[in-house]
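Data first, discussion second: the structure below is written as structure tokens.
A single protein chain has been omitted from the complex, and every remaining protein chain is retained in its original position.
Here is chain A:
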Amino acid sequence: MNTDWSVIVTFMPQLLKGAQMTIFITVVGLCGGMAVGAIAGLMRAYGNWLLNYTAMVYIEVIRGTPIVVQVMFLYFALPVLASIRIDPLTAAMIAIVINAGAYIAEIVRGSLQSISRGLAEAGLALGLPRWKVLVYIVGPLAFRRLIPPLGNQFIISLKDTSLFIVIGVGELTRTGQEIMAANFRAVEIWSAIAIMYLIMTGSLTLLLRFIERRMKIL
């Protein structure tokens, strides 16, 4: 077997551009996913039957289908169904938003419901309105419990961006495949890509550990 690790250096600018795209999709997708997840999670935890049911259907549909199918649907089926044409990058970001949103919704609901009912009752018994009980008591406590599973979801979503190779978004995996197709340096390129993913997920893990350490779970 002859390997030539110098090809990594040659293609590094291209790979870095791919990694940049991966990070961009992940960050935008997760910001949206957290907003969607917070809303759907609150609907599940505190909504009336209609809001609860709506959120539940959303969560089950998304969790029950592969993300590749979801992004294919957005990119290929939506133009046919509703004449909405979106570019691959937008489709990729929306896919992360709705996909991560569904999982984050369950994380949010679980965290909120894990806070002892007695604490909410103590707040209500003081004469606080429900929203203040949520904002000042249950919310801050639930937030601490949210961080570890949320970190897990961040890592999953980051890696899920590699699946957008199917719609041709120029993220890291797609970039690697294109380089490969030209020079067949499989060992070198895929090793480099694996390490780049590890660096990204590793940094994320360290960041989350840091946040976790600063916030004691109560």
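As a working rule, a contact is a pair of C-beta atoms (placed from the backbone, for glycine too) under 8 Å apart; a residue touches a chain by one contact, two chains touch by 3 or more; residues count from 1.
By definition in this document, contacts and distances are computed from a predicted model.
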Q.
When one chain of this assembly is omitted, its UniProt record names it as which of these: "CbtB-domain containing protein", "Glutamine ABC transporter ATP-binding protein GlnQ", "beta-galactosidase" or "Y-family DNA polymerase"?
A. "Glutamine ABC transporter ATP-binding protein GlnQ"
Q | Touching residue (missing chain; options A:Met34, A:Leu141 or A:Leu158) | A | A:Leu141
Q | Options A:Leu128, A:Ile147 or A:Val187, residue touching the unrepresented chain | A | A:Leu128
(Q) Touch as defined at the start, partner being the missing chain; which of A:Ile8, A:Met72 or A:Leu119 qualifies? (A) A:Leu119
Q | Positions on chain A where the hidden chain makes contact | A | 116, 118-119, 121-129, 132, 136-137, 140-141, 218
